[in-house]
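Complex shown without one protein chain; remaining protein chains in place.
Lettered A, B and C in written order, each chain numbered from 1.
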Amino acid sequence: MTRDELKIKITELLPLAIFEEGGEWLNVMIEPAEWLPFAQQLHDLTDLKFDYMFCLTCVDWKTHLSMLYHLTSTTFRHTIVVKSKLDRNQPEIETVSHIWRTAEFHEREVYEMFGVKFLHHPDLRLLILPEGWEGKNPMRKDFEDPVNMIKL
Amino acid sequence: MTASQIIFYLIAAFILGFGILSMTTRKIFRSAIWLLFSLIGVSGLYFWLQVEFIAAVQIVVYVGGIVVLIIFSIFLTQQSGIEMPKAPFKRTIASVLTVLFGFAFTYLLISKNNFQAGDGKFNADVSTIGTRMLSAGEQGFALPFEAVSILLLAAMIGCIVIAMKSKPEEK
Amino acid sequence: MYRQSEIVNDPSKTSLLGDEGTDMIINVGPQHPSTHGVLHLVITLNGEAVKKVEPHLGYIHRSIEKMCESLTFRQFIYVTSKMDYLSSHMNNHCCAMCVEKGLQIEIPPRAQVIRVLMDELTRLASHQLWWGALAMDVGALTPFFLAFREREMINDIMEETCGTRLTMNYMVPGGVMADLHPNFQKRVHAFIDHFKRKIDEYDELVTDNIIFQNRTKGIGYISKEDAISYGMSGPAARGSGVQCDIRKLYPYEVYDKVQFEEVIETAGDCFARYLVRMKEMKQSISIVEQLIDNIPEGDFQAKTKAVLKLPKGEYYSRVETARGEFGVYIVSEGGTTPYRIKFRSPGFSNLSALDHMTRGQKIGDMVAIMGTLDLVIPDIDR
Partner (left out) sequence: MWSLQNIADSVQHWLYATFNPTIAMLIEFAIIGVLAIGLFSMLGLVLIYMERKVSAWMQLRLGPNRVGPKGVFQTMADTLKLIVKEGMTPNGADKLLFNLAPFIVMISAMVILAPLTFAKGFQIWDINIGVFFIAAISSLSVIGILMAGWASNNKYSLLGAMRSGAQIVSYELSAGLSILAIVVLSGSLKITDIIASQENGWWIFKGHVPVWIAFVIFIIAVTAETNRAPFDLAEAESELTAGFHTEYSGMKFALFFLAEYVNIFVVCALGAILFLGGWMPLHFGTGTKFNEVMDYIPSSVWFFGKTFFLIFVIMWFRWTFPRLRIDQLLNLEWKYLLPISMINLLLVTLIAILNWHF
């Protein structure tokens, strides 16, 4: 599906979705609450089939966090980027680890680095950071740690 | 006391000592190891009697086979490292009494019957043992041999039945 | 660094038969010969069979993503060599491409060819090391040394042109750092001639070995759907029949002009993944052969400004490294340093499938599976 076709299709699914211009791929902005059903549709619908999540990450914009999901389809080879704004003080979003299994690890990474809470995640624990780092979110812009210097 | 008597008593003390240890230790794995030493002592006794074949069979069967089996089953059961609880006083008394009774009984039997010491020479060639084992005539052991093999076969079938995975029942 | 809760005391109090609650739990790593680095796996065993594998990462986590936020667009590329140190060229390449995408720099044809040549040589070196290490994992010690014999030649080539042997830092935005050494073509030819003879020896020693085949065939199976769902990429995914070679799907540099095949096996087991890499080595050789005598003359670097400022926006570029799809996601606010960088490392996603692939297999198989996933720990931890 081309970019425009994708746009039409996604507008059908989510009439309120906002599209961000520019960038290599189609960027869709959604509300966190819409994410889980939308993700299921993206994965399941026969003409979309976004079955390959090649990137999941988060960006700290100082005012809010934004979750990013890069999805592609191994059958149609179209790509989409889904973005969702999260409240910085209480970031919460539904997990998609049962739809794309790779999300399980990626979400754990985002959880410890940014403090995003993934609801209904099967095993939301620290993956990379050692014990005692719960609640500190080193990848956030305002994180300061004079002992473990991670800024160059 | 001759040197050979000293050796005999040393071996006997070895066997009994480790036997007692294997009974009294509170770790089950150690118990198996002490049993092993006790069995090695028995094979030493056979060597001392110069029946090397029986001695080697003792090692192969008991040490290489049975003790390894015991150790394996200890490994496979839980908590092989835990010290077992101390035996209650009553039980200790009872076992001591049993042991004493056993000694007394054996001593009684030995003293009542007039056992003669052998001249220490027996003909226990491997070939003789082999021939006896398969001969059905005078001094032949074919029948007991076959009986034992049937017993072993039955045991083996039993093992297979126990180990066999039960098929899920069809509904 | 041990997490207290993970240390399970006294093996003699656990059962080898694995009843509920008394499973034998062993810690493989952080120092263990088969994890090839400081990976820590907590394995639940039922006798010899693996019930569950739980990776614990971060033993060499250096927070490279955070570091890059304070480095300029020229500087941050060199940090990335230290992630997947076996395909440092490809990592650099991807970052350089991402910066070029933002600045819209066309790079000269000579630089493109040099980049592809270097990528393929790095891929060969990486696969050779993997081959030796895999053989060592399944217990054959000699192939490791044989692999190093060939790898050494590539390292020499790299040393001559790039200055270092492992973390080359040869790619810069706009091309490559320096021109090729005059000996380059001669040495590469010598290497190709040598390696073509030796790759048969590899097959004889390991591929055709009955023990090796028994150890890898049917082991660590992962279906195509699962491989996609786990986000696997590279040879590990192609062993399950997933078409995922970035060089074919989204060609960059001169990959659309050279003839090569995307190697795909459908068995999905360790042996399939093994075969994919073995065949990939042959494909890489053919790519190098096609390019080595056709390096166009000209500049090796496009003219760029001294201080690079990426326009505000988001950029994503990806390359095929020896381990799979490597992606760089840059968010720029228009300054000289990136606002946020995310590295999509192939090893991280591949590792997440380890638990799925290992369940029910023996502990010895787990080692073979990890070997065929070709994990490089800095690539996973970043």
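The working rule: a residue touches a chain if its C-beta (ideal position, glycine included) is under 8 Å from a C-beta of that chain, and two chains touch if they have at least 3 such contacts.
Just so you know, these numbers come straight off a predicted model, no measurement behind them.
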Notebook entry, point to check: What are the shown chains that the omitted chain is in contact with?
Noted result: B, C
Check: For the chain left off this view, which of C:Met153, C:Val206, C:Ile228 or C:Leu373 is in contact with it?
Finding: C:Val206
Margin query: Even though one chain is hidden, which residues of subunit C still touch it in the full complex?
Written below: 9-12, 14, 16, 24, 26, 32-34, 45, 48, 135-142, 144-146, 149, 205-206, 209, 211-212, 214-215, 362-367
Next item on the list: Determine and list the subunit B residues touching the chain excluded from the picture.
Entry: 3, 27, 29-30, 33, 36, 40, 52-53, 55-57, 59-60, 63-65, 67-68, 71-72, 75, 80-81, 125-126
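The rule is simple: only the chains that are shown with their structure count from here on.
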Check: What whole-number Å value describes the gap between the mean CA coordinates of subunit A and subunit C?
Finding: 25
Margin query: Using Cα averages as centroids, what's the distance between subunit A and subunit B in whole Å?
Written below: 69
Check: What are the residue numbers in subunit A that touch two or more other chains?
Finding: none
Margin query: Using the touch definition from the top, list the residues of subunit A that touch subunit C in their complex.
Written below: 22-25, 51-55, 57, 59-60, 68, 70, 74, 77, 100-102, 104-106, 109, 127-131, 138-139, 150-152
Note to self: With touch defined as at the start, can you tell me which subunit C residues reach subunit A in the complex?
What the structure shows: 1, 3-5, 55-58, 61-63, 65-67, 69-71, 225-226, 228-233, 242-244, 249, 313-316, 318, 325, 327, 329, 331, 339-340, 342, 344, 348-349, 351-353, 356, 381
